[in-house]
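Before anything else, here's the structure in question.
Shown here: the complex without one of its protein chains, the others still in place.
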């Protein structure tokens, strides 16, 4: 079985670490380089004691540079970097013909203007936006991903929201001006950053909304919802930080189109996701603990007959289907492999 | 300073324990009896090791019975019992002229029919409903509570929702058919019950909605919202169970009346709650950890200009302002004492 | 590749669930039955929503009975039952020539008298004790396990203690009367039992020793330590319950033999465990989070030069190397397969 040589840039963050773990046991990937500014010179096992005993335990982190990546022989580079920084690597790598799987926000938006509005800075490489694919396999479809050179992997909030909503908007089953979203995220979603509000003693026994009403992820959420609805969709989105390490749930309240009930929704989902190995339509209310360390997203629906609204629920692992595992899934499809390769 | 002799029934649950702790240091209360079926015969310090060293450490739990309560000389009895059971105590105690401060759901609803609909059983003592006061001091007002004989203390979800919403509905500042509520509750809210889904290993690292779309608390929420709005109000309410011991936040999304913005909301709150020592209108998004072990409820507002909606936020301690501390506050007012007595 | 038909009895507890998950993806196992008194009639996916989408998602739990197990065609039965109950299944199964991999305490002790002393009841099947192998592969050695019919899988505490200590006692590197052990266990170690002290709100923000000074696991710990030392060894062992779901660490303080230092200890460990894929001798102090969801046990040593003592540290997953994964490892060896099969 032929393998692809891959490198992971920004490997010492939570998404990066997860990528390293997934790719290290991926049967068709050979990791040829892992980079990290802080950890350069240290081995994988030293930085990630979990990885001691794995095949790449002794591999050394190197300083991130396009040169080093080119020399590594990697033909695919995964970027687990902050937005802005990712584009600095993506541009020269694409020029050199290297496939880029980017987990940052840099290439998720089709519009450089929307990027500037939500991220407060000019887009670093607008010329690449046309090429990039919004790599949510269940939404963009496999054909868009096959052979793609620049995969813009979606964030965790968008994934948890788009998976339940997009099939309904495409089928005009919900009123697009009625969408109210509440999401709960585990703390690893904020990254491995030395930040006082992320300390254990700050997050434990703490429940708080944040980032409302205009969280950055809203931009990609609305871009994709609008594309699905065929009209501009604006939603109310409130993220919350809650004391779990991993896990995310979203509760989405909508007004259905005339005649749409829970059964219609489930039928639409089953039609849309019948061939998707990672979407599970469940009858219980999804619980994040059932999807941690997996690439699954669980979705469910309830009718609120008293108010005529529908409630949509989803659960995923913010570092799994919400980040690294989904990136591997999209990469698998881009390589025309089974999309579950290395993810079961 | 004259004191009131008080008894606590069902004292070994979480709300009961909190009541015991609060009343034990209340300067105007003398605890004369604590009851508990499971703990009868054991001392307070034995059952609640935290209370060792307190004045009532050596007091023994007794079997719950109206007789025992009458003999104790209590002139006020706090009931921390499941619904249905509370009424069995309340009825004879009221007949005997004893003040009842009930933390269960038995006397919160004005309508026995609504009780039957939401609790799935006939109301156990409908003759007492007319007398009972829905004891949310900030909403019902002090005059309703002064001298009241039967205080129906609201649940934690209703408190977290009514405090931000009622003043706005009274002033017609929000559209009453637009209300979507998401609440997050700590696990102690489910009570000290030997139940597998409440085990540490089930709740830790778990995020889940439950009870949607028709949680029992919805009945009292809508009763009070309707009273405030002067019309029938139906809302969408989704509670979530999250891994904290204590704490509750609610995120409420509404469409405002024409011309209503965040400033209007804050002004309405300050007008409504200017004299309320336990409501804090804050500018940051409320965090449950700032209110645990207190009787405070923190509230805040944000405008979602993109969708024209308003976001209301609240935080409280489900065992404090959401249960025991609020009961003490209402009791203080009923006795015509400072409402902060024993709560500062 | 030939497979073994296996059944899991008591599959709805934490160890049982872990066994089901591990065996479901084991390349050489076909699960033919899962039993559970409470869950009989329900599907695997219904009871364990994590397993939705797996090959056995639709398999139904059956009532536990020897008959049902025999009919299932299982040639290996894993028992994840409370002590006492396990023997009731093991005896007839062994008589019928079925291999039994038992995770309970029933067959760990060589002496029925010691069992009676520590478990407070007569041993239920003393005639099987001679046949059973104490299935800690790193200690008992592969040859004892090959072809074994009754595998008595050790508990989590013993595994965390025996792995670091046994090679040292065998080499007379520590004074056998000097051993003081403190262990910390995650709450899943207490099982999926509806028990008030195991509730989230009881265990969260709680640190407590328990079971001292004569925890049941002490019996097997001392049995194996004595065997290693060639003399009777008695130790002081204090388990603690701490708020994690999974994970266990042990801190062991000993007086070394003359001339033994950290280097001697590490050399002994490397000699003993050079061929063991699941023991990692590390230089940092072991952290349970590096071994959760694995079959690894991490061990380390420090010299306390000021007192002349040695400190030994270990970390494992109480449901992994401390229960289900270790059972699979021992089972692999018994079948003469690679011991890592299905565990990587």
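By letter and in written order, the chains are A, B and C; residue numbering begins at 1 in each of them.
Here is the rule we go by: a contact is a pair of C-beta atoms (placed from the backbone, for glycine too) under 8 Å apart; a residue touches a chain by one contact, two chains touch by 3 or more.
Note that this is a predicted model, so its numbers are computed, not measured.
Student: Which one touches the absent chain: C:3, C:75, C:111 or C:307?
Tutor: Touches the omitted chain: C:307.
Student: If the hidden chain were put back, which residues of chain A would touch it?
Tutor: So the residues of chain A touching the missing chain come out as 14, 186-188, 192-196, 198-205, 243-245.
Student: Considering the whole complex rather than only what is displayed, give the residues of chain B touching the chain that is not shown.
Tutor: 25, 49-50, 52-53, 205, 277, 280, 282, 284, 287, 289-291, 293-294, 296, 298, 344
Student: Even though one chain is hidden, which residues of chain C still touch it in the full complex?
Tutor: 177, 180, 182, 184, 186, 202, 204-210, 212-214, 234-236, 238, 240, 242-249, 251, 253, 285-289, 292, 302-307, 309, 311, 313, 315
Just so it is clear, only the chains that are shown with their structure count from here on.
Student: Between chain B and chain C, what is the separation of their C-alpha centroids in Å?
Tutor: Roughly 46 Å, centre to centre.
Student: Taking each chain's centre as its mean C-alpha position, how far apart are chain A and chain B in Å?
Tutor: Inter-chain centre distance comes to 40 Å.
Student: Mark out which residues of chain C touch at least two other chains, giving numbers and ranges.
Tutor: 205
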